[in-house]
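Rather than the whole complex, this shows some of its chains in their spots.
Which chain is which? They are A and B, in the order written, and residues in each are numbered from 1.
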Amino acid sequence: MPLEQRKLLTIVTEAALEHELVGEIERLGAHGHTITDARGKGGRGIRNAGWNLSANIRIEVVCTAETAHAIAAALRQRYYGNYAMILFFSDVEVLRPEKF
Amino acid sequence: MPAFDPIVLFFLLGLAAGIARADLRLPPAIYDFLTILLLLSIGLKGGVELAKQPFGALLPQMLAVVLMGILLPLAAYPVLRFAGRLARADAASIAAHYGSVSVGTYAVAVAYLAYRQVAFEEYLPVFLVLLEMPAIVVGILLARGVDRNTPWRVAAREVLLGKSIVLLLGGLLIGWVAGPRGIEPVEALFFDLFKGVLALFLLEMGLIAAGQMGSLRRHGLFLIVFGVAMPLVAGALGAGLGWMLGLSVGGTALLATLAASASYIAVPAAMRLSVPEANPALSLSASLGVTFPFNILAGIPLYHQLAEHIHRLGG
């Protein structure tokens, strides 16, 4: 099975940003995304999903390294200052490189 | 008869459970569901009554109410900025919260009046809808001035297309079009269960309010004082306006409650996206941790007395 390397970018942030982020990610060249509801704790305190303002989402994007870095740079610039948000990269292998 | 509506006991239960860190929380889906039911119920009720009113007669009242929604945050801002020494964005955001309204508080006031069999103008949900928005616009302007980069579209979308406005306004329209007879088949869900739904909603609000206590402690005394004083002042203004507009005692008490209440659904969502540099913990801990409990436990009976007083004095 021929596998190719891609990056998996995982973002955990405020649910309120979902609509905006999804647009941003698409504009920066990702071909898709997957979202799950989440709760958690970080530098900005406990965020535990009871109601929308304190709920988190977890977004995954499989894409090329360039796209992943472009998204990360954009999010850092626009959201890090004011929103609860973390993001991290990992290496993944995919079957259909043209999809990502 | 107890001093407050038994329904607030559910709030106290939630508050106690939250403070004790009990293993109790309504699933988010249920909280959402209860909110949807409350918003639709209030809208439908208002719409049915609106059908009986000549619309033209309401217009002056509506304008006056919108004006109040603009003035309240303008009055609150300097207090927050200078007496409270809050950053500009924070002061503006909190001002917006207090200029707008809380559906939960309104619902408790309605239950309170019903329990005491005090009549009121049933079209008051219209004012609820009208008061949601102006304060948000004022808040954004206070935070950013007349700035070309202000994401007005985002803010407008958040409010106009947010759950609160869509369901309140939608309910109003449906009630208005369907009329009393058309609404009858759905009364069992939307009207008969109203108080029970409100009770569960208050249980969750108690749990949420308890969660705000921590950040309240961190952010100090000023927010507590403001969270009690602001509704008292705004409530008095609202009562005065209600009397001037010729509302009944019940209607006056409700308008006072609207003025005194602080938003925790529509405004926080809009502010988070349009004034992101404002710290949401500040506005929410004041609105949910102080003002909401204060209003439903002590404020509403007070505004009711105030309304009676004004009507007695004013004739």
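The working rule: a contact is a pair of C-beta atoms (placed from the backbone, for glycine too) under 8 Å apart; a residue touches a chain by one contact, two chains touch by 3 or more.
Because the structure is predicted, anything quoted here is derived from the model rather than measured.
This structure file describes a complex whose protein chains are present as A x3, B x3, with one copy per kind shown here.
Basically, only the chains that are shown with their structure count from here on.
With centres set at the average Cα position, the gap from chain A to chain B is 35 Å. By the touch rule above, chain B contacts chain A in their complex via residues 25-26, 28, 31, 154, 204, 207-208, 211, 215, 268-269, 272-273, 276-277, 280-281, 284. By the touch criterion given at the top, residues 14, 16-17, 20, 45, 49-53, 55, 79, 81-83 of chain A touch chain B in their complex.
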